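Only a single protein chain was left out; the remaining protein chains are all shown in position.
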Amino acid sequence: MMKEPPPARRIYRKLFISNIGFLFLAIPLFAFILFIAYMIFYLFSNGINVLSWEFLTKPPVQGMTAGGILPCVIGTVYITLLSLIFSIPIGVLAAIYLAEYAPDNIITRIIRSAIRSLAGIPSIVYGLFGVALLVRGIGIPPSVLASGVTLSLMNLPWIIATAEEATHAIPGSFREGALAVGATKWEAIRHNVLPFAFPGILTGILLALARTMGETAPILFTGVSYYTSGLPQTILHKFMALPYHLFVLATQHDQIMKVRPLAFGTAVVLLILVLTFDAIAFIIRLRIAATNKWQV
Amino acid sequence: MKLRRSVDRGVRILFSANAVLAAAVLVGILLFLLIYGIRAFIPTSAFDPEDPLTHPVKIISFLFGTRWNPDAYGQPRYGIVPLLLGSVITTFIALLLAIPLGIASAIFIAERLKGGVRIAIKMLVELFAGFPSVVIGFFGLILLGPFISRLFGVASGLNILNASLVLAVMSLPTIISVSEDALRVVPYSFREAAYALGASPWTTALKIILPAARSGILAAVLLGFGRAIGETMAVLMVAGNAPIIPRSLFDPVRTITTTIAIELGESTFNSIHFFALFALGFILFLIALGTNLLAESLIKREKRSFTL
Partner (left out) sequence: MKKVITTFAVLTTLLFGVEIMIKGSDTMLNLVQRLGEAFSTVQPDVTVSVTGGGSGVGINAMINREVPVAMASRAMKSKELSQARSNGVNPVEIVIALDGLSVIVNSKNQVSKLTIDQIGAIYRGEITNWNQIGGPNKKIVLYGRQPNSGTFVFFRDEVVKGEYSTSMRQMNGNAQIVEGVKADEGGIGYVGLGYIKDIEGIKPVAIARKPAEEFVSPKDEKALKSGAYPLTRPLFLYTNGKPKGAVRDFITFILGNSGQQIVETEGYLPVTQNYADRNQQILQ
């Protein structure tokens, strides 16, 4: 026997309960977002007073209880750029291969699996690998070079993953159109796929850049120094870095309360750098979603 | 035409070489960790029967030993049990918090948010996944530490509780992101069918979509686990760092990751201690690799279950 259709009241009540339910689910999410916002606010409000032109352009003085963080900023920029010089070409090329050329066989699946697994390996393991392969094995002294290569090993899988996703998202019809008028596979990719995948690939690179700037574990034993009185003259010299400097000021310095404001300042500079690149990536992503009907 | 064809082929070879190179890194890491780690168990060239610091470790005492004390006054001990427990306990408590919060958030994002707002919130969450861990550790050190100390009346706020809270916050974005993906993979037809039968979105989400996505959600949990157990700097700053078998939430603790970070720079190269740290790294690598592969196969299984 068919049930009588319920009165409208019951439907409204059901939807009401449903909405309340979702409200409960929203609480942890918004609590989390609020927590992040509070953390950023707390760090910025304590650190913004420390920021000044001097802070950014002068080296630390008086036992690092005063002065600025110039060598740390420079060091971080050096190693991050160096790591990207290695991982961008290798990463993007590998991603294009996986998205466009790789046959659907067991070897490809193994390669994909390997690259995806690499993305989840703890950063300290990359530090160990850097020490074993580069410092002890090949004999590169702990330096900008050793740390840069270690970091590039670490961010390579991230770049490949996002670049492959961006390339894969371009619909097949784009390629087919080019092939139909006689292009080779590479020409089809170069003209009909890559220009459209470029924003997505760029997003991935920017996100990898931001994450690399904040990494400490891989550089601990491959080249970062507690203090260098000058800037690294070559890539075989040691360097200072923002995240390690924050760690030092917070835990290892002999007057940690006195340098606490400097620690806040360092944290703020690091955050500004990371968030800026994240924000640019964010804006590009939104624009992709707005203008390209085929991207999700 | 011939030139274009050879360029095409050349490019193909170049691209595939890069992919193989990238995958080879994984093999490289595995090999190096293994080669260096194994040497903890065999005598080195500096072996001296008089000096216990040069004695190789016995595998049994490594895997089951309950004291990690490489710079001992007497016989050094390389038992990983306290370190493994430290890693597992902090990760477990972190997940206890992060899993319900994460899945709840993921359900909200997947089922309730649309279009631009959804993408914006998702990116916000992913952004936080890329936060420098030292910054979060700094926050835990200067704010959470004293807070815990005051709230619970304990002397030091650098303990398991602090480390677990920090790890929960760090693994939450991963759990939210992957769970949300898992929920979105469930075909829309499931929801349509449920609505057609008179179910509310709430009931649909909880009773139909969530169970359908359970493999993917499990994968999210595993990836969150991998993220938490591999975290180094944040834990180093807030965990108290005593290599003991903890008895309370307020005991200090060491994990595998923080032990490597603390001791690698101090161990003399090519000493038993040095190699023992690589052996530790190898175990960590296996755990991370295992959880990643398992998570991947679960995600594939979920996707496959909807394509019949």
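Descriptive notes on the structure:
Per-chain numbering from 1; labels A and B assigned in written order.
Going forward, a contact is a pair of C-beta atoms (placed from the backbone, for glycine too) under 8 Å apart; a residue touches a chain by one contact, two chains touch by 3 or more.
Remember, predicted model here, so these are calculated numbers, not experimental data.
Among the displayed chains, contact with the absent chain in the complete complex occurs for A, B. Set against the missing chain, the residues B:37, B:70 or B:173 yield one that touches it, B:70. Contact with the chain that does not appear here is found for just one residue of B:57, B:158, B:172 or B:298, B:158.
Remark: the residues of subunit A touching the chain excluded from display are 60-64, 138-141, 225-230, 233-234, 236-238, 251-257. Although one chain is not shown, part of subunit B still touches it, namely residues 46, 48, 51, 67, 69-74, 149, 155-156, 158, 236-237, 240-244, 252, 254, 262-263, 265-269.
Heads up, the rule we're going with is that only the chains that are shown with their structure count from here on.
Across the interface of their complex, subunit A is touched by residues 4-5, 7-8, 11-12, 14-16, 18-23, 25-29, 32-33, 36, 100-102, 104-105, 107-109, 111-112, 115-116, 119-121, 123-128, 130-139, 141-143, 169, 172, 176, 200-203, 205-206, 223, 226-227, 229-233, 236-237, 257, 260-261, 264-265, 269, 277-278, 281, 284-285, 288-289, 291-293, 296 of subunit B. Against subunit B, the residues of subunit A that register as touching in their complex are 14-15, 17-19, 21-22, 24-29, 31-33, 35-36, 39, 42-43, 89-91, 93-94, 96-98, 100-102, 110-111, 113-129, 131-133, 136-137, 153, 156-157, 160, 184-187, 207, 210-211, 213-217, 220-221, 243-244, 246-247, 250-251, 260, 263, 267, 270-271, 274-275, 278, 282, 285-286, 289-290.
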